[in-house]
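The complex appears here minus one protein chain, its other protein chains still in place.
Right, chain A next:
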Amino acid sequence: MVLKVFFPSCCSSAESGILIGRWISEQNSAVILAVVHFPFIPVQVKQYVSEVQRVTKVSVSVLGSWSNSKQEKEESLSEFLEDLGTIFSHEPWIQISKEGDSKFWSCSTLQKHSNNPKEEEIILVYYDQRKVMLSYLHPPLDTATSPDHKADDASKLSAIFDTVAKSKVLFMTDRYDDGPIKLTHWQSDGVEASIIVELMKQASVPACMLLTFLLSVISGICRSRVLKFWPLSFLWSKLSTCEQLGHRLQHLQVISSNKKAQNETQLMRKANIFVSLLIDVALGILLMSWLYRKNRIGHLADTLIPVADHVAEELQDLLQWLMGAPAGLKMNRALDQVLGRFFLYHIHLWISYIHLMSPFIEMILWYVGLSACLGLTVALCILSDIIALLTFHIYCFYVYGARLYCLKIYGLSSLWRLFRGKKWNVLRQRVDSCSYDLDQLFIGTLLFTILLFLLPTTALYYLVFTLLRLLVVIVQGLIHLLVDLIDSLPLYSIILRLCRSYRLAAGVKFRVLEQQDGKPLRLLMQINPLSYGSVVQTYRLPTYSCYPKDSWTSLCKKLFLGELIYPWKHKGEKQD
């Protein structure tokens, strides 16, 4: 079998000593974590190694010897190193030696209890210790869902990544520490620390506690009985702003909780939520400052009433057109006039209502615009709600037209069955033949003809108002799509992938370094980062809205039959 030795690239220039690390026997590979220098007392080394093993739960042991001689090979040193093999008994005992500044090292193993003393090939793999320690190896996306076989056949690479990551405590001692043993690893030149990070960690604890207290007060108010009465609760469920605010409240609760993140995924989730909130609030404040400068919000309020008036006038023109001969079609005059006058009166009511509200519009809009500082998503939701409120009459017209059309279609289908002598059997849920009396047949046929000839008029009104409603739904849908995008994009993960790509690892890649005959094979192991698509897919934040599950065919069927279409259902609402 081939023996693989994983050597940290930071120890290439270390002084001679012995190697400590982990031996993974089932893969026949040795992961070297540090080099212990001369002089040392073997008993103290053994004590240190067993203590590290106890703390990190990684089976660390002394694996071999390392000699870095600047001059020619010294015979006495090599014998000394071989004798060390007898003190720290480890099977196999790995000896690596480097002469001068040569890149090609010689590596040999000493097997005392082997049956067949054949020369096995050695592969030397260099790895960057700091990057491997900090990185998180992502399992492939399809196997991440099946939890059965996680522990057993953990891949070989994850064993190596785990070993280095768990040995953090080993890397905490540097060469300036006074101890019986001197180590070389990636931090041996001094432990890294950042003052800013430490200060932020100290300041975050009281900030989190304050935030948790405020959030509990706010959620207590929200859940109070006062706001649960029927008209108010119906209103809250219809306004998308309240949904968005509730969603953000949940996010804040996640961030400000006191529990430390258990694993890497939770930590990334918290960081993503934090960055997303920060960017959202920053963009919202930017929008707010743009709106309130030069009194743009006053201009907006001033143009709102004329726009609503204009929309109403256009609708009136449309109805006048329908009441005449639209597109050259000949309508039933009486029904046309009735429907047209009914809708015109409705518009008239709406216009008077808007004019009643007009003095207060500017003040309401000014105060509502202040809430844009809670985030850009909240501002967009408010915009979507304002559009919904302004086009409420279109929604009403659509509902009237759809209900009328739906009734007509059902009546027609039932009377068509009567025309053919059949009946719908509710018990058996199928069409059965039935013998009708003569007067039943007469009245049924009469009604059928009336409904049939009135169909084009109703169908036209239904078509026009459905198209208008669909237009409004599309506009609102686009706004909600944008809000969802801002909500669910994992910005912190994307920035991490851009700047510190070794933290998110999809795998490793090997590069073959210069070879020399007779020396072991040299490979460099580098981290293969995750692609941007898989970063977004793995770390997406869950959102509260689900997109319509209707396929295009069922949508067309509903439109044809006149059933009301609800564009989206939020998670948690009962399905109709």
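What we mean here is this: a contact is a pair of C-beta atoms (placed from the backbone, for glycine too) under 8 Å apart; a residue touches a chain by one contact, two chains touch by 3 or more; residues count from 1.
We adopt the following convention: contacts and distances are computed from a predicted model.
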{"item": "Absent chain [UniProt protein name; select from \"Transcription initiation factor tfiid\", \"AP-3 complex subunit beta\", \"Tubulin epsilon chain isoform X2\" or \"PIGH acetylglucosaminyltransferase\"]", "value": "\"PIGH acetylglucosaminyltransferase\""}
{"item": "Option from A:2, A:235, A:446 or A:481 whose C-beta touches the chain left out", "value": "A:2"}
{"item": "Full-complex contact with the absent chain, from A:412, A:482, A:521 or A:565", "value": "A:521"}
{"item": "Chain not shown, touching residues in chain A", "value": "1-2, 4, 28, 121, 123, 143, 146, 148-149, 153, 155-157, 507-510, 512, 515, 520-521, 523, 528"}
